[in-house]
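First the structure, which I've put down as structure tokens, then a few questions once you've had a look.
Omission of a single protein chain aside, the complex is shown with its protein chains in their original locations.
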Amino acid sequence: MMPKLDIEPGSSNAYHTGDWRTRQPVYRNKWPPCSQTCPASEDIQAWLALATERQWQAAWRKLTERNPFPATMGRICYHACESACNRKHLDSAVNIHAMERYLGDMAILRGWDHKSSRGTPQAQRVAIVGAGPAGLSCAFQLARRGYPVTIFDAQAAPGGTLNSAIPDYRLPKSVLAKEIDAILALGIELRLNSRVGKEISEDDLRDEFDAVFLAIGTQQPRPYQYDNRPNGDKSSHSVMSGLEFLHRLNRGEPMPLPKHIAVVGGGNTAIDVARCIRRLGAEVTVICAQDSHGNHHRELGTEMPASLQEVIEAETEGVQLIYRAGVRRLVRSGEHLSGIEIAHVDQVYDRHGNFNPVLFDGTEEFVPAGLAIFAIGQEADWQGLERLSQATESDGVWLGGDAVGKSKLAATAVGSGYQAAMSIMARLKGEPFVFDAHKKAQITFRQMPLHYYPKQPRHEGEISEQRLDGFKEVVKGLADDDAAREAKRCLSCGVCFRCDNCWHFCPDAAVIKTTAGYEIDYDYCKGCGICAQECPCGHIDMDLDPASARTYSAQVLDP
Amino acid sequence: MKKLLEGSQAVAEAVSLCRPQVVAAYPITPQTHIIERLAQQVANGELEAEFINAESEFGAASIVLGAVAAGARAFTATASQGLLLMTEVLYNIAGLRLPVVMVCANRAVGAPINIFSDHQDSMALRDSGWIQLYVESNQEAADSMIQAYRIAEACELPVMVCMDGFFLTHTFEPVDLPIQAAVDDFLPPFHFARALDPSRPMTLGGASEADNYQEYRSAQQAAMEDAQPVIEAFDAEFDDQFGRAHGGLLQAYRLDEAQTVLLGMGSLMGAVRDVVDKLRDQGQAVGALRLRCFRPFPAQALAQYLSGAQRIIVLEKAISIGAGGIVAAELRAALHQAGIMTPVESVIGGLGGRDLTPEVIEAVFQETTQDEAGATFRFAPDHVTPDEPVREDCS
Partner (left out) sequence: MDKRDTFRHNVLTSGHRACSGCGEAMAARMVTDLIGPDAIYINATGCLQVFTTHNQQSAWQAPWIHSVFANAAAVASGVEAALRAKGKDTPVVVQAGDGGTFDIGLQCLSGMIERGHDVLFVCYDNEAYMNTGVQRSSSTPHAVRTTTSPPGRLSQGKHHLKKDVISIIAAHHMPYAATATIAYFPDLKAKVEKAMRIQGPRFLQILSPCPLGWAHDSALSVTVSRLAVETGLFPLVELEHGELIGVMRLAEQKPVEEYLRPQGRFKHLFGTKTGAVELRHLQALADARIRRYGLLDADTQWDTARAMQSARHGRGGYASSMPASEEVKNDA
């Protein structure tokens, strides 16, 4: 006799609880604020993630997809990314620029070269005017994709402003040169000392090339007028532009160096100039129309544009700063300058948003200075490009870099070059161009349960003790061990880093872990929302479930 | 070889011969001597079993439930209040179709609290899905333990061996205990196909709903019906092997040509047989029928045995308060269904340990047709035995 129960339970897998759902979780990559803010649109999260695995070369390749100047930008970029970093709401921002520099330096040290992406070589030729960051970035992207590129530059060396106006203590010339060499090694033709309108005509450019990218930068100081003397007055030994000062310094030309020097301006160039002056042994006062950092009206945009880090370092080096001050007049003793009369600035910008300081009478002060350096901005020099500058993309001419737009960061130029390259390629292929389609929804720290992340101090590069002793680099790179640790500080905002939370916390075993990541088994997901709630990086969205939306509307329509 | 054993000892020895792997119990009079003996056997190393001192009868029943579900042969024993405390679990054991074997040392149920014997306790469990065997003697109690495991494991139904408290549990009789090898021969090792085992994961005791709950009950009922021939067959097989049988479902005594049949359960049947002998000697056509197996209720066998009777008296030691005799009521239903319209006299007596002496039983027989019109039962007359000394309490 075999007694047996007639009914034995089957598996609950036969019952699909997914029907209960009204909302459904969806894994969705977000665009972290660092990348959102990065003018070069680097996928910072992605290359930091590779760095956490110590996959240094892969991290460098990921980075250089957007920016072929990591060693350079890691040094000189004012890293808006770090100001936007969500981690500052936990402890302090990830040291992105130090990581960027670390990877760039490693690439130089180990001699990594850029690889052309696979694909057939292209026949259509592109001319680029200007071998600065925008032009080189554009050339890099095009050359990697098989386009023959020729760059024309009026100067004797490539690099544009990076080469001519960045002091050595911030960017050693050799670093820039090596990164440029690596870019040119992709097969880019570089014609130096070739100014359009002189060595090559606009028509030749149009005839020989299928596309022209104008990235001429801003090589001309914005005019300043005091005592009714235009800045073109070269007779004055006691007044010059910041750009001229930096050019001459970088070229090693002798310059007058009185005991006291005044620098007018609140931007990074002003600070660069001031710090160079300290290295040359003179006292320097920066006269800045805007407010200092931290004592600002950020909403009104009156914070000085120079980077906070640069200002702090400048102050450490003995640079004097006077805020909310404008130049009333230059005080001369004969031809020689004895100082500058300044006055309190009430309003920095006029109602059109233009820099137009209003000075209050009766607030005048005297700042002694034997040399006044005006670092109040620079402009593009369109001489010789009069016709091309009026052309449009439909004419096969693109404009980019510092010469257009307002922002004057080197990374902006890099991003601009990338964008131009993409646009040019799309046009040459006859495809529609949508810039950065990969950009996704942004993510803020409010969407991220930050308690899932341990607090960890930020790693910094060491600061040189003998900083004023010449123009040696002030900030050293990250130590090897610190680099991986610093990369791990990245919160991976909006991008899954496989912490397993969704997998652990799903009450319904509806999150399936795979070797590639996670999948939601919608047959069983009840849509409770715990996975989205507890995802540290905000990678999971709760969307309205399409099936339940249909059911709901059907119920409404069919009472 | 016969030994003079207390009923509790005899049962304990027989249980021991069945090689239970887990014994769990909570002490209650008059069950205690059974489990004390088993505890001692385990302590002496004579019985290789886990002896679990439960924290209550509820726990004890649950422990044997778990043990059998895990594939071990198990034993427990209780009585009275303890049985009622087990009730929820006993229903559950039956519903899970676990072949648990237990002894109920039948005792009255409070209040008022009373430690002496009647059948009120096990009768309360009649609907729980347990096979119930009511034994008459210590020898039958011992033999029935061995049969009970065989029946339970073959039918996947739990078996309750009901033996009268004190009358059997505390009374010494010569008992013939089989040798171990013979018991091993009769009772194969326990193999439970639905045992909890990671190599064959199975869900036992899940929730069910209206669309399948009834199927469980109908399967239980079918198993109970199927158990009747099994109980008879194993008693016959036992007879073949050990030379003793206990009637299977029913045990008849001098039923030949009997016009009056006295029907009862358990130890009182010894006295009933004495009365039958006496009345037969006086020329009365009287016989006795012992209902050994109350669950499953052997309706057809009863009808066969009683088809020729003109008077049927059911003597029972339990009452369904508000209705009357329980066995009698079921018997009436069975006979009615079989087309036998002989009236069944229901007599309730022996409650709370009161003696059902031959005199009382004879008096019951003599109370012919004294029932009031419409009465479904009567209580047995009091025994008046002034010439006998009053028995001492055994608490």
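Order as written gives the chain letters A and B; numbering starts at 1 within each chain.
Definition applied: a contact is a pair of C-beta atoms (placed from the backbone, for glycine too) under 8 Å apart; a residue touches a chain by one contact, two chains touch by 3 or more.
Given the structure is predicted, the values throughout are model-derived calculations rather than measurements.
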item	value
Candidate in contact with the missing chain, chosen from B:24, B:79 or B:262	B:24
Selected from A:27, A:112, A:349 or A:497 as touching the chain missing from the view	A:497
Option from B:58, B:234 or B:297 whose C-beta touches the chain left out	B:58
Chain not shown, touching residues in chain B	21-22, 24, 48-50, 52-56, 58-72, 74, 88-89, 92, 96, 196-198, 200-209, 211-212
Residues of chain A in contact with the chain not shown	7, 9-17, 20-21, 52, 449, 451-455, 488, 492, 497-501, 503-510, 512-514, 521, 523-524, 526-530, 532-534, 536, 542
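As a convention for this text, only the chains that are shown with their structure count from here on.
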item	value
Intercentroid distance (Cα basis), chain B paired with chain A, Å	91
Chain A residues touching chain B - in the complex, by the definition given at the top	1, 3-9
Interface residues, chain B side, partner chain A - complex	97, 154-157, 193-194, 202-203, 206, 208, 212, 215-216, 219, 223, 226, 230
